[in-house]
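See below for the structure under consideration.
Missing here is one protein chain; the remaining ones are kept as they sit in the complex.
Every chain is named by a letter (A and B) in the order it is written, and numbering of its residues begins at 1.
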Amino acid sequence: MKPILALSLLLTTSASLAAPGPWKGTVTMYVQDYTPNYPGQKVPLKAFQQLADAYQKANPGIQIKFSATPVPDNDTMVRVKAAAGELFDIYWAQVTSLNSTLPKGVATDLAPYFKQPNPYIPGNKAWQDVMNKTVLAETTAPGGAVYALSGDQVAYTVFYNKDLFKKAGLTKEPSTWPELLAAARKLKAAGIVPMHAVPAYPWWSHHFMTDLYSKDYAKLTGYDGAPGQSPFDEAVAIQRGLLTPKDPRFLSWWPAFKQFTDTWPKDYLTADPAKNYDAFQDFVGGKEAMLYEGSYKAREMKDAGIKFPIGSFNFPQLSAAATPGATGAYTGNAYSGTGSFQYAVSTNRANKTMTPDKLAAVIDWMRYFGTPGNLQKIVAENGSYVPSWPGTKAQFAANFDSAALKQQISQPNRAIGVGNASPNLGWGDMQKIFGLYLSGNITLDQAKAQAQTVLDRAAQDYARKNKVDLSKVK
Amino acid sequence: MTAPAPALPPAARRGLLARLRRGGLAYLFVLPTVLLLAWYAYYPAYIALTRAFTDWDGLNTPNFTGLENFRQAVTDPAMGQASLNSALWVGLGLGLAVIPPLLVAELIFHLRGPRRQYAYRTLFIVPIVIPSLVLLLVWGSFYRSDGLINQLLGTLHLGGLQREWLSDPHTALLSLIFLGFPYIDAFNLLLLYAGLQNIPGEVIEAARLDGATGWRRIWTIDLPLLGPQLRLIGLLAIIGNVQYFISPLVLTGGGPGNATTVPALLMYQTAVKFGQYGYAMSIAVMLLIVVVVLTLLSQRLGRLSQGARL
Partner (left out) sequence: MSGQTFGRTGRERHQAERGPGPGLGGGAGRTLAELSRQAVLLLLGLLGLFPLYFTLVNSLKNPTQYAANLLNVPLELHPENFAVAWGQINGPMLHSVIITGASVILTLVLATLSAYAFALMDFPGRHVLFALIFALLLIPDFLTLIPLYLQIKALPLPSNDLDLILPTVAAGQAFCILVLRTAFEALPRDVLEAARIDGASALQTLTRIVVPMSAPVLVSVAIIRLIPVWNDYLLPSLVLDEAHRTLPVALVAFQGGGASSSAAPNYGALMASYLLSAVPLLLLFSFLMRYYIQGLSSGAVKG
């Protein structure tokens, strides 16, 4: 009798929880790349609409409406619509923007809901139990709030043009740094451009620094007591002189990396990483052999109708022999980007219709689509991203050899870098110094001095904005 | 009131009445514009400008921070170089806005017959139907290390002049300023051409009898008589170039380093990328002051030079 009673009790509590409440009306949503039935798409997506249909059927009186209006600039859209109190009920935004550059008060703190059970997941005690703990910790804002439900990631890898590799006589994918360098030189000697892109500092530095700092992983991620490296962890490490040029590991890899970029044309070396949007064209046009990019590019390559066979290999392993101080730790997945399943909920200020009753309904719908099974459905249909929750599996657009991507997402994820302590640190300030050094416009010593300045400013910036005294952190 | 109304001589009273009546009508003419601007331009501008002294983020109630934003902007390490870049841009941009369209306007104006003039004028106006982003796309490809410019230099055996145009800090800024050869701004061309057409025939006849032809005519007759048009073009060029940031944004992101950064780009980035609208507004206020000073200066210079010539 007891188990049955317990089960029925569980069911009734679930049933009472699993309800949108008294509110009736339309929930508006902007779900970015997962927008169903987006006009003009060759194969329109269906998954989100199917989930919405099922939910509407179960809850008469509630409508889910997906916005298909193009958004030229998401942060601007969020700011403007929020200022007028008419932001979407649920909307896509980068967690980094929500935590730093978007105004406070555009998104509801979801942390309390993550601690409650999700009634649509059988036996669930706290919704966050089914989520990725590292991602959750890394996306937590400095005060402990979580502004987005994050379910997917972009995996980064080196795509390559198999025809061009063959032409240069390369038969094996490089698996160590010296092999990669040798391959690049061989390509160049054969008159083929090895790589032609903006060497994005956040990308490459994560691979090198995760290896070089691997012994300090626990320390560098532990200042805030949560898994993963948060902007807080970063700011403390900068203040301690660990993630600055004062630590020999910080810039020791730059000369090694410059040997690689010396084989590239110089056009993009000093450019803004946004230019990689253009640089991609060189790969499509068969004008470069390799492309370091995110998994979402696979779908674009398919859409562009690339004829040559595409392979992929992960960032190679480092060794102390070739890169002083290297530990040989696995860093193939050290950089991953945030994906398209990152959904925030409007506050009452950002959306005037968001009454407590409506919020209850919106959260209920979010719980409905925010289960591992549904996440898997939504992400897999699109084929560009990696669902990040335990038990979910990635599926990629089937136009290239995705073994490398599958290999890297099967590995435990450890990542160390610097760039998020202030909004412009990695992609702006450090990027400029990196570019000037790689293009030969400044020396390593000049780079060290400049990097120290911008890092110090970033840490101070963080301390001032979040009113913390970094020197008092244990 | 020094003079009570009844004491006014009748003529003056009529003048005042007429002035008032005419003034009344003028207000009526200006009224629709003023109403529209009050709602859609002045109020938003007032909100934005007054928030230069706050920490406004675009959404929440701003806190007054005094001159903090201005202090931060002036001490921004990128601001010094950005200002110099902008000064060069405004100076050279002024020349590019005036000289090429003026030369082309003169050439067209001296063609024989209105049909021919019409045809050539059309030729120079048609390109504006293509969005300006295409121009940036085109020139971005020209400036590539394997682009058209370096290819041409190679063919002409001038390989020594080949550069990484946009990624070399020494050439990046000038490459952006001189982007868009032959620099014929359609509007400036039309304005100058219309100005040439309005020069009275007798003046031209008289000049011809005096033997003022070709360059001398341009210098002694056309330039002084095109004064209003040239001042207008100059003014719009200064305003436009102080606020311009599209080609650095699209092509170089302000780099290499800060080689192509201009204050307007910093302002755009602080507002749109980092959401610091109060801070961005403080840069806008400073640029506004610069433009006002430049405007007054150029008006004065224009008047001086005109006075000297006539």
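Before moving on, here are some points about what is shown:
Please note the rule applied: a contact is a pair of C-beta atoms (placed from the backbone, for glycine too) under 8 Å apart; a residue touches a chain by one contact, two chains touch by 3 or more.
Treat the numbers as computed from the prediction; the structure is a model and nothing was measured.
Within the set A:226, A:284 or A:326, the residue that contacts the chain not displayed is A:284. Considering B:71, B:110 or B:170, the position touching the chain not shown turns out to be B:110 (whole complex). Within the complete assembly, residues 19, 22-27, 29-30, 32-34, 36-37, 39-45, 47-49, 58, 104, 107-114, 116-118, 120, 122-131, 134-135, 137-138, 141, 148, 181-182, 184, 186-187, 190-191, 194-204, 208, 213-214, 217, 228-229, 231-232, 235-236, 239, 243, 264, 267-268, 271-272, 277, 280-281, 284, 287-288, 291-292 of subunit B touch the chain that is not shown. Along subunit A, the points of touch with the absent chain fall at residues 30-33, 35, 38-41, 67-74, 76-77, 79-81, 83-84, 86, 92, 277, 280-287, 296, 299-300, 303-307, 340.
Assume only the chains that are shown with their structure count from here on.
Contact residues of subunit B toward subunit A in the complex are 57-60, 77, 140, 144-146, 164, 166-169, 252-258, 269, 272-275.
By the touch rule above, subunit A contacts subunit B in their complex via residues 73, 75-76, 79-80, 82-83, 101-106, 265-272, 274-275, 278, 349-350, 423-424, 432, 435-436, 439, 441, 453.
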